[in-house]
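All protein chains but one are shown in place.
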Amino acid sequence: MAEPADPQRRAELARDAMYRHDYATQSLGMVIADIGPGRSTVTMTVRRDMLNGFGMCHGGLVTSLADTAFAFACNSHGEMTVAAGFDAEFVKAAKLGDRLTAEALERSQAGRLGVYDVTVRNQDGETVAYLRGRSYRMRGKSLIGD
Amino acid sequence: MAEPADPQRRAELARDAMYRHDYATQSLGMVIADIGPGRSTVTMTVRRDMLNGFGMCHGGLVTSLADTAFAFACNSHGEMTVAAGFDAEFVKAAKLGDRLTAEALERSQAGRLGVYDVTVRNQDGETVAYLRGRSYRMRGKSLIGD
Amino acid sequence: MAEPADPQRRAELARDAMYRHDYATQSLGMVIADIGPGRSTVTMTVRRDMLNGFGMCHGGLVTSLADTAFAFACNSHGEMTVAAGFDAEFVKAAKLGDRLTAEALERSQAGRLGVYDVTVRNQDGETVAYLRGRSYRMRGKSLIGD
Partner (left out) sequence: MAEPADPQRRAELARDAMYRHDYATQSLGMVIADIGPGRSTVTMTVRRDMLNGFGMCHGGLVTSLADTAFAFACNSHGEMTVAAGFDAEFVKAAKLGDRLTAEALERSQAGRLGVYDVTVRNQDGETVAYLRGRSYRMRGKSLIGD
């Protein structure tokens, strides 16, 4: 199967190829709510087993949500791309039952490096966290087609 | 109960107070292997439900481990302290079954802000990730005593 | 002199108070092109004495431009605020003679901590760098009035 030329279709195929075996994303109850070229939206509801000792959603799990949105966005072009790192800022605690939405947008691509911005908001539209992701595109590894 | 004067004893009491209800850390199978003033060591074994679509440990979960070590280190003085943010660098993928160890060390305290460095290594001593955490100490909230 | 109630006027007075003795900004030829509540725009032209050994503008000086925009934006409310740190991403080299513009925007304020995004562009509108600044507001130190 050849890779489709349509960028939106490529993004959807990349999502399908990634999500199928993404047990972490699945076990955390994340849903890939939207996908497109250079962008994605992922949702997660804060469960009891996501709370830290202060009764707030563990920062690492808020980050996991943002990182997932980043990963789907930076792989949306169909070439295998990994996270080299990211910077996260926590601006508001997330609580039990909060429905969080992470939106990731591509900011730049230069050579094999990319920059992505992710904003995590709660059900009231309040910003919970910002993540700035740095991606590294692997050479010649397609996620789709063969 | 008054707060103990001994820094090591305070660190242990803070750990106990935090861990008791830290369902995230517990459900991810993390163990607080060591605690002391300004430092902690936390371990986690990579399970199948922690893998991403590329068959590697989800970066957000590697970060969750590092963030937990950061949280226990920055709360080890007995005053409630939260993560303002962090910077993470991923240098080697973690695989199914890898036993990861995160060591967190305090680098500085200035006013209510702190800087902590966390290194995540696998069972062969290879570095998997670096995290630099930025903490914010809450005013007058003790974790221990009453 | 009391502090003015108008946010725009406060921002202008804060700019004046800061710029007067900001020898670094002046010696690097930076111009505070715009100021307002939670935002600023600063320009700088790349001089020969700003080039590194590869003939590009030194990354630290691109950062200095972005940091200045960040500083004027986070002090625009009239209370003394310092940079706790920032994350910088370089996406395109700046060359001799390039006219760079840094735009800083406030993203969040929570307690004494703030998050600011700065984008540095060249004369062709191409993005040179992104900076995400983390600010810390000092207690009870006004920049304006008395």
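Per-chain residue numbering starts at 1, and chain names A, B and C are given in the order in which the chains are listed.
Everything that follows uses one rule, which is that a contact is a pair of C-beta atoms (placed from the backbone, for glycine too) under 8 Å apart; a residue touches a chain by one contact, two chains touch by 3 or more.
Not measured: the values here are computed from a predicted model.
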Contacts of chain A with the absent chain, listed as residue ranges: 84-85, 87, 111-113, 134, 136
Residues in chain C touching the chain absent from view: 17-27, 48-55, 57-61, 63-68, 71, 80, 82-90, 93
Sites on chain B contacted by the missing partner chain, in the whole complex: 87, 89, 91-92, 107-108, 110, 113, 115, 127, 130, 132, 134
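We adopt the following convention: only the chains that are shown with their structure count from here on.
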Top-ranked pair of chains - ranking by C-beta pairs in contact: A-B
Chain copies touching (chain B, chain C) - same or different residues, decided at half shared: same
Whole-Å separation of chain centres (CA-atom averages), chain A against chain B: 23
Centroid spacing, where centroids are CA-atom means, of chain A and chain C in whole angstrom: 30
Per-residue overlap in chain C, given as positions that touch at least 2 other chains: 87, 113, 134
